[in-house]
Each structure stands twice: as C-alpha cells, then as structure tokens.
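Note that one protein chain of the assembly has been removed; the remaining protein chains are unaltered in position.
Chain naming follows the written order as A, B, C, D and E, and within any one chain the residues start at number 1.
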C-alpha cells in the first residue's frame, strides 16, 4: 500500500504543479492581454486618486480643526 | 390547446383585475376610515419634524466648523 | 395522575434547587479561586480606565471645537 | 352583454366602474371559452383541468379555489350536518375565519400594545397563513410546514435562539450575588403547580384530556421563557405548541400588569423599601468560567437539559471570551433575527383552527396565567424566608424577577421599588434572579424531558 | 527522459521550464510506480483504484477524470455516432462547453453592462459549475443539486426573497393614488398573451413541445418579477427554470432599452407631457393596514396566491409596523443577501447543457421579449383609456411601470417623462403601478397555479 501511496504522491504533485504552472502561464498571458485595459483604467484610476486626495484633505481638515482650536486657545490666552 | 389558453387568459385577467379593483376599493375605504388616525398622527408628526430640524442644525454645525477653520486661516494669514 | 404530578413536582423542584444550589456553591468557590486573576486584571483594568479617560478627552475636544467656533464667531462679530 | 354596456354608460367618467365592467366581461368570456373548448379538450390537459367538462368548468374551478367559497361552505356546514361535528367544536371554514381574526388580534396587540412584537408579529402572521383555506400552507408540503419540520420538530430553532440569548445575557449580576440564584429556582414552582393543575382539569372537566406530556408542556409556560417553552412543547406536545407559545409570550408581555399586585400583596411597605448594597465588581475570568461551570453542573446532574443549557452557555462563552467577537455579534444579531422570523412563522403554523379552537386552549390560557402568579409569589416568599435566616437583607421584590421574562421582570421590579423609594434602584439586583430564572426553567424543562419524554 | 533533460538545459534560467520538466518527470514516475505496484495490489485498494491493473493505471484514471477528456470525448461523439443524437441537439461535452461560455457571457453582461448583477452573477457562476463535466455538481448528490432541492423545489428561497422585497418596498405611492393599481393589473396582460404564444409555438413548430404548465411558467416572464417567475417555474416546469429565470432577469435588465420605444409609440407628445399633481401624505396606520388588507383580499379571492402575496406582505408589515426594526432590517439585508447567493447558484444549476441547449430555450427567450412588450403596451393603453373616462388626468407613461421590474421600470418612466418636460418628475407616480405590478404578477401566478398546477 505504501508503494501505491508513492504513486499517489507523484500523480498528485504532478497535477498540483501542472495546475499552478498552467496558472502561472495564464496569468502571464492575461497580464499582457489585459494591459491596455489596465492602461485605460489608469486614466480612470487617476480620477480616483484625486478622490482619495480629497479624502486625505478631509483628514487634513480634521488636523486643521485641531490647529484652529489651538490657535483660538492661543488667542484666548493672549 | 390554444383555445384553452384563451380561457386561461380571460379567467386570469379577470381575477387580476378583480383583485386589484377590490384593492382600490379597500384602499379608498381605509383612507376614509383611517383619516382621524392620520390627523392624530400629524400632531405627533410635527414633533418629529422638530427633531429633523435639530438634526439639520447639527449638519449646519459641521458647516460652521468649516467656516470657523476658514476664519482662523484667514486670521493666520493676516 | 394528579398524585403522579405531585411526584414530578417534588422531583422537579428538588433538581432545580439542587442545580442552582450547586451553582451558588460553585460561584462562591470560583470567586475565591479566581480572586488573584481578578486582582491581576484590575491592574490592567486601570490601564483601560486611562484609555477611557483618553476617549473622554476626545469627547472634550468636540466640546472644544464648539467653543472654538463660538470664539471665532465672537471674533467675526467684533 | 347589454347590461354591462348600460352599466358602463351610466357610470361613465369613473374608471373604476369601467374596469369592473371589463372584469365581468372577462369572466363571462372565460366561461364561454371554457364551455366552447370543453368538447375537443385534449387528453393532456384533462388531468389538470378535470372540471372543464361542464360548461362552466374553469369558472367553477376558480370559484372552488377561492377562500370565499371555503368560508361559505364552512358556514353552511354549521347549519346542516351536525353529526359530523362530533369531534370538532365548530366547522373548519368558520374556525379558520376565527383564527384569522385571532392572528390579526395578536398582531394588533404586538403593534399597539407592545406585546413582545418580535415574536407575536411573526406568530400572528403565521397563524393567519396557516388558516388560509385551500392553500394548506401549514400542511406537511406547505412552506410553513417545511419550516416547522426543519426547525422546530428538530429543536434547532429554539436552541439557536437560546444561543443568541446567551450571547446577549450578562450573568455578572448573578455572579456578584450568587445566592439570588435560589430565587430563580423558587420561581419555577409555578411550572409544577400548573402541571398538577393541568392534570386536575383533565380529570374533572370532560372536554379536556391532557396527557402527562401535555401537562408538562403546559406547565413550562410558568417558566416565562419563550424558547424553552417552544423547545419542550415541540418535543412533548406538538399539537398544543401554538397555544403554549402564544400563552407564554402573551403573559411575558403582560408581566407589568400581572406581577405588581402579587408583589405588593406578599410584601410589606418596609420590605419593599429595603435598599441593597452596591454589587462587587465581577472579573472577566469569572465571567468566562461561569458558562463552563453551569455546563459542568448540568452534565453531572441532568444531561437531558444540556441541549438547552449548553447552547445558552455556548452563546454566553462566545460573548465573554472576548476573542470571537464576530461570532458572538452574529449569534446575537443576524442569526437570532433570521431564526426568530422563521421560528415565529413556524410556531404560527400551529395556530391552525382544528388544533387551536378547542376547549383545551382555554384551559392552557388560564393555567398559564396561574403559573405566572404562583411563580411570582414563590420567588417573593423565598426571598422573605431568606431574609429571616440571614443578616444581610435582600429586597423581597427581586424574588419576582425569578420567573425569567428577561429583562421585563427585572424592570417591573425596579419600577415597583422606585414607586416605594425613588432612590432605590433594584434593576441590577433583580437581574441576578432574572437570569437565574432562565437557567432554572431550562433545568425544569430538562427534568420534564427526562421523566415524561 | 533524455528529452526532458535537454529541455531543461535549453531553457535553463527560466524557473517555469524547470518546473514543467519536474512535472513531466513526476507524471512519468507516477506511471512507472503504478505499473510496478499493479501486480501486488492489495485487495482493499482494488475497488478504489480499479484501473490500476493496466500499466498506465493511475495516469489513465487521472486522464479520464479530467475535464479536457470529457470535452474531447464529447467532441468525438459529434462526428462519430449520429444515431444516439436523436433526443439531443448536440453532444454533451460540446454542450457543456457552450454552456460554460454562456455562463461567462451572463457574468460579463452583469459586470460590464450592469444586467441585474445581484442575480445574474450567481446564476452565471452556478451555470458554469453545473456544466463542469465529471463532477456532477448539479446532480441530486452534488451541492448545487442539494441547494436546489432544499430551496427552490420547496419554494422556500423565492418566498424568503419576496419577504425581503416586501421589507424594502414602500407601498405609499400606491396608497396615495389607489387607481394606479389598475395599471399594474393591465400590464399582466403580457403574461397571458405569452402563454397563448407558447401554446401556439408548441402547436406549429415541430421541435417545441410545451405543456400547458410549461406555457404558464413561460408566460410569467412577462410579469417581470424574478422571484415570482422562479417560484412558479419551480412548481410547474422545473426543467425550464434555468431558461425562464435567465430570460426574466435579462429582460428586467433590458427594461431601459425595451420599454421607451413602445411607450413613445403608443403616446402623443401632449400625453407624455401631462404633469400630475403632488401626492397626498399617507399616514403610518394606512401603511400598516395595507399589507393586512391585501392579504385579506388574497385569502378571499385566491388562496393559491397566499404563499407569495403573504410573504410579500409579511415583509412589508415588518417594515411598516415600526416595532420590529431588527427583524425587518435582517429580512431586507442579511437574509435576502444569503438567500440571493444560494438561489442564484441553485437556479444556475438548471443551466445544465442537456436541459438548456434546446430549441425550446430560443422560444422562451423570444416569447419573454414579446411578453414584456405587450405588458408595457397594455399598461400604457389602459392609462389612456382611464384618461378618456376621468377628468383627473394621469400621465399614460406611468402605465408602462405596471410590468413591475421594481424600481427600474419606474425610473425609465421618469426618464422618458423628463425627456419631454425637464420639470416633470414622474418617479413617485410611477412607483404606484410599479408596486401594484408586483402584486398583479403574484396574483397571476396564483391563478396559473390554481388552474394548471
């Protein structure tokens, strides 16, 4: 039965490697084929980046609130 | 079998119209019957409107924060 | 059958009381056994209290924002 | 044809009338068509449209499939054949109509009066659906019947609800003041007196025939715990499940009305004013050990109660262990909500007229009320007894919270206490017996399962 | 062996090549091993590895278990044995391959074109899984088959979806303007004309053989309501379920393309410009009473429709009663999401090639489209008729919303209206016939169940 297990091991590892090797190939092909989609997306992506930037700005604004409060406090003290 | 289908059509459309016609009648009756409940509700509804107004005020406050920050910035610049 | 019911009652109430009396005992024992864990926890608990305090401070900061806005408004008016 | 045309003219300007006319026309044509086709009806359709031989085939079939016809036939039966009426109080059609009204009543109580709406709205609606004539929604092939078979017959739904309850319950007040657990035990007295009451009714009133199992399932109403009652009734007396569940949840909702007079009757003004000292802090590790401890006692003493107690404590362990928050939140929210909807509908399926409209249901309702009262009294009286024997006094009002009905009973205790002394907040102290009552009624259910199951 | 070594040398520096070599080596060794062990194979393993007698045992078994082999065998069959091809348009292997492409197409339409993605992505994926050769995922033992049996054969999933739809639907616009309900009735005309169309196709085209049940299930596509279509098809014509569901959801997604030309064809410029007066406020109690009223009419008139109408109204009652928010939110979110995933996959399991790749599917797709068009036209025409007979004019465009397809159809109406008059917002007015259409198609489904079921 152990020898049979060895057969299972070779068959199994063979299929696992075959599967993932095929997948590597497929990913490489799809990366090339889909490149122009990706390029098109990048343009849109930059728009999204702008959005994110806006969000960051909102985050900054919270910092600004803190700054504003500090400023007002400073004012109040002075 | 097609003629049988016609029978099904008349029976079916009949029931569908009967159902929704009855529903129209029932809605009209219930609208009249339930009118005084509705009136009672309106009084309570005005309370809810007040609540919503309060919420709006909260929203206004956020705007105020922005205004405050702008003011502080302007101060800082000047 | 009613007398049988009485038997059920005594057996049932007996088990219920036995169960919860055992539970009372177990809770008392566990309270004593676990006391040192509880003590150890208290030390950590004080850390958490600090955290809560920090949170309160955040709450205070929101109040501060309101104060700041009021101050800015007062400024703007003056 | 002429008549419909005249009708149309007369009511012209009102679209509703036109449509009504169209409708009559349609049905009329349907009849004619069906009549015309009846002769050359193909064989393949004959089994599906077996009534199409008569000229009025399709319309007749349609009429027979209406609920109106079913109700009317039921009504006719009321006056004609009395002899088939022996084993049934009222004929089916009328009975179903009454049960639909009962379903609406439950929904009304839930919405308008706030009677445990989370359960009584699904139960009421399920009850209406179960009594729709012709459709047999609650039958073994109907979807309510399927949900019942999947979730309640197997006991799965009440157990999942119990898990969710465990994930929502804080046993801290009980751990802080262990002896209040005994009050949760005393309040189960109502269960067993009701059991005896059911057996007595069965013996002395001719129309009522409860078996020992039935009596046990009825008694558990006194436990004031919905899932426990549904679990036990599903195992011991499925036919009475509808009445038992409705009684249990109704009385749980009526706790603020039922309990205060009893609490006041058995206590003096001084006793109600007793102020209890503040509770000690309960450590996290105690709360984690607690569910395992309860489970351990349950395994040693009463394995038959482990499904109920076990799931309650599993939910509580998920909550208290602090490392599986996503599971405990799901158990206490989405999962319990989904199961509540399905459980309510399935319980409602047991409100079918032929099962519910019996003299026995009246007996169940009365017995359930008695169970609540006795449970409340027993809790209060044990608290007074404990005060006699101990120097550290407890407010006897909190004994009333031992009937479970979490957290309603504890709130009622708090309310009665505040009435007496506006600065005496008993809520947390009452939570101890309250959650102990949940354990107590699950244990009682286990005993009944072990001895009558 | 030499060849793989040479290959390795030549492509050295590229890890992929080495791995490929290893792989060949592995498989080769596997063959040798299996060959070596074939003689002394122990008895206990002989049943699990029955092909291991031949020298190439394991590899052959492995090859036979690949999908590649199944497709190729199917392809071979295409050219060889034509005589077993009688009852099947194309051989299984090729058919499954085509259906996998169809599944991908549905997913592409859903993602790229926004075709009802919530349903078409699970359906498409389920379709792919159902057509995986060898695995039999959609078979009675496969997991898709199990989900199908549990959720669709019993009708449970469509009913739970309907409950969720009820918990998301606001019937306010219908209550405010009751007579728009009639438009929702008229639009169901498409259902019954399609039914007749299906029977006609069946009679005149040789390859198509629809029974009356099949025709009824196909007709319901015209109801433009997914769960209703799945519920009815699951009861009357399970074999056609895949095609019917795909057609229903596809055309619902195509509403913005299908409806506008028809709407414009049947209305004049003036009619499209009619401005409707603002709606009255609908009180909370009216909204609570409404679902019970609909249920009551349904029970009186058509008990066979109560499962569908009942669950829709149950969901709506949960939403409107205002006291069980946690249940209504769960019904409208988590529960409907979970059921949608499982329903989609299970419906997809009916896209198995041997059921789907039939001439009949083409017929279903064409008939479904016709149904949509007729339903739209009927709604618009009844609106025009009602305007003739009433002084209070309604914009006939809103009649087109009667086909259901909530809320897409109402939005399309609004779009066409705004095109004519930029200040004429018809959205809320169109919601009345739109939600009435949901009720209407459920009623039509009930009639078909009662007369053909």
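Just so it is clear, contacts are C-beta pairs under 8 Å (C-beta built on N, C-alpha and C of every residue); 3 or more make two chains touch, one makes a residue touch a chain.
Source: prediction; values computed, not measured.
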item: Touching the absent chain when the full complex is considered, from E:122, E:184, E:433 or E:446; value: E:122
item: Absent-chain interface as seen on subunit A, which is shown; value: 1-2, 4-6, 8-9, 11-13, 15-24, 26-28, 30-31, 34, 37-38, 41-42
item: On subunit E, residues whose C-beta touches the chain left out of the figure; value: 12-16, 18-19, 44-45, 48-49, 58, 61-62, 65-68, 70-71, 100, 104, 107, 110-111, 114, 117-118, 121-122, 125, 128-129, 132-135, 137, 142-143, 146-147, 333-334, 337-338, 340-341, 345
item: Absent chain, residues of subunit D that touch it; value: 154-156, 159, 163, 179, 182, 185, 211-213, 288, 292, 295, 299-304, 306-307, 310, 314, 317-318, 321-324, 326-327, 329-331, 334-335, 385-386, 389-391, 447, 450-453
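We adopt the following convention: only the chains that are shown with their structure count from here on.
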item: Reference subunit E; chain at largest CA-centroid distance; value: C
item: Between subunit E and subunit C, distance of the C-alpha-averaged centres to the nearest whole Å; value: 50
item: Two or more partner chains touched - positions in subunit E; value: 179, 182, 185, 212, 298, 301-302, 447, 451-452
item: Overlap residues in subunit A, where contacts from two or more other chains coincide; value: 65, 68, 72, 75
